[in-house]
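Handing you a structure now.
A single protein chain has been omitted from the complex, and every remaining protein chain is retained in its original position.
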Amino acid sequence: MSEAFSRPAAGQVPVLRLGNVLPVTLPGDLHDGMAHRLRQDLSEAVVRGGVTGVVIDISGVEIVDSFLGRVLAELAAQAGLPAARTVVAGMRPAVAITLVELGLTLPGLRTAPTTEAALELLGRTAAPPRAGRGREGSP
Amino acid sequence: MPQHETGGAPGAPAHEVRDFLRRRSEQIAQRWADEPLFRTVFTVSREEAVEAGRAVVDALARVADSRRVEDPDAAGFSAVREQLARMGAARSRAGLSAAQVSSELAALLPPVDRLLVADLERERPERLRECSTALTVLMGTLRLVAMQTALSEIQALTDRQRLQLLEVATPVIKLWDGIVAVPLIGTLDSARSQVVMETLLNAVVDQHARFAILDITGVPTVDSLVAQHLMQTVDAVRLLGAECVVSGIRPAIAQTIVHLGLDLGTVKTRAGLADALGHCLDELGANIVAAAPGGADRR
């Protein structure tokens, strides 16, 4: 499993592993290529098995536009399949305000104020996710 | 300063005016000190009024130097903008209308023009007319600058007050560890709901709140726009990882909502603030021991 830890190349978001959870911290400004790469890395890691949750810490992210919004929504949907769930943690108020005004409310997304709270949420509700409602606008 | 004896090749009228203003700076300032605009604003001493007058003459000369006598954005004005604003504000406070302040500003022209005419009496009539026109335009621009500055001060003040009013009308109350509430009173328009949303979200983060209660008992009407704002706020709170509960939807409002065909959909609602608080406490697992036996333990 050491390949999951493969040295992050420049412009790559490292995917670590903490027990059954993959915690990911997004950098302040990631370009589209990094986001694509991350999506791939995460889905590979999840497919490899044993992952029950993914926590994406976006407390350092200054803006979420529709592209990154879509990436987050897809991660959530994708990780939802093989019994792993995604929680997005630490969104800034200014980002949340902008997202709802943009019309991107990301209804299927699980959220938590901090990574800690997200881990707690994943631990607490090992039961099936409550009603995975459909998302508007599929990819 | 330059002892510019006219005659020979005449420069641009604006430059003639510039030389005149520099030459006569002291006299003009002295004359202006007797005009109401300066006299009533600079009350400490006459010297103070003369000083202020000199600053304005100086600025006018600089604008004339750039030959942009008709341009209120000319760089030369920037030095006196603030002073002009202060003068205008002082006159408004004294009860003068904008039109009255404007005519006081207009009254600054005649004494200067008389000096100009006296200075250039040996010039050809059309030259004198050109210079006098340049001066008149320049003074008109000064008036415009003063009025513009005053208006934008008023605008800034109004904006500030409006914002303050909005903030005052949006108190966020911490009800419990992890529970904050905003009791909304009055009309909820776009402007206000922006402030509400921002204030509430910041409170959620600052207080590490897991629940936010939006109480609309005091909101008289809910139309589709207000409903949309409410739902945006609920969505934004959820994106932060907290839950938003809307309480105080009075029957009349509930009816309107149904009537308008609005869908509050996923929004969690409770009848009153107390019910909302009860819901949040339950979810938090807070153990409230009620005085009445049997009232507490229903989770």
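So that you can tell them apart, the chains are marked A and B in the order they are listed, and the count of residues begins at 1 in each.
Here is the rule we go by: contacts are C-beta pairs under 8 Å (C-beta built on N, C-alpha and C of every residue); 3 or more make two chains touch, one makes a residue touch a chain.
Following the convention adopted for this analysis, contacts and distances are computed from a predicted model.
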(request) Would you kindly match the missing chain to its UniProt protein name, picking from "Cobalt import ATP-binding protein CbiO", "Branched-chain amino acid ABC transporter permease", "Anti-sigma regulatory factor" or "Cell division protein FtsQ"? (result) "Anti-sigma regulatory factor"
(message) Among B:79, B:94, B:173 or B:225, exactly one should touch the missing chain; which is it?
(response) B:225
(message) Using the document's definition of touch, tell me which of B:94, B:107, B:163 or B:258 contacts the absent chain.
(response) B:163
(message) Touching the hidden chain in the complete assembly: which of B:55, B:195 or B:286 does that?
(response) B:195
(request) Could I get the residues of chain A that touch the absent chain, sorted low to high? (result) 29, 31-33, 62-67, 69-70, 73, 92-95, 97-98, 101-104, 136-137, 139
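What we mean here is this: only the chains that are shown with their structure count from here on.
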(message) With touch defined as at the start, can you tell me which chain A residues reach chain B in the complex?
(response) 89-93, 95-97, 99-101, 105-107, 109, 111-114, 117-118, 133
(request) Going by the contact rule at the top, pick out the chain B residues touching chain A in the complex. (result) 197-198, 201-202, 204-205, 208, 210, 232-233, 235-242, 266
